[in-house]
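Have a look at this one before I ask anything.
One protein chain omitted, others in place.
So, chain A:
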Amino acid sequence: MARALINVPKTARRGEIVEIRAMVAHSMETGYRMGPNGVNMPRDIIRRFVCAYDGEEVFAAELFPAMSANPFIAFTLVATTSGTISFAWTDDAGETQTASADITVS
């Protein structure tokens, strides 16, 4: 069950700069902590975040252990055409969480 909060404006004018916000639930375990039994807690962080606009990659970010749990990423896009904006977060375990939203450009 993907737990992600994404904020994409439903409509935009062609050429308008729109703000996109994406937050995903993830523990972002750094790998530097010890559990209650003194054993190292294995690292489990999101490595890569990708945003695609109508299938084309328009924004990507690499994440590192110093980032907080439930990382929040905001960026801007130029609205060019009506379509789907999709998001993917891939973590150390190789699991990918996805989410998407539609935008209508007039």
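Keep in mind that, in the parts below, a residue touches a chain if its C-beta (ideal position, glycine included) is under 8 Å from a C-beta of that chain, and two chains touch if they have at least 3 such contacts; residues count from 1.
One rule holds for everything that comes next: contacts and distances are computed from a predicted model.
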**OP:** Look at the options "Indolepyruvate oxidoreductase subunit beta", "1,2-phenylacetyl-CoA epoxidase subunit PaaC", "Branched-chain amino acid ABC transporter permease" or "SoxAX cytochrome complex subunit A" and return the one that UniProt uses as the protein name of the missing chain.
**Re:** "SoxAX cytochrome complex subunit A"
Original post:
Please identify, in ascending order, the residues of chain A that touch the omitted chain?
Top reply: 1, 3-5, 7, 21, 23-25, 27-28, 68-70, 72
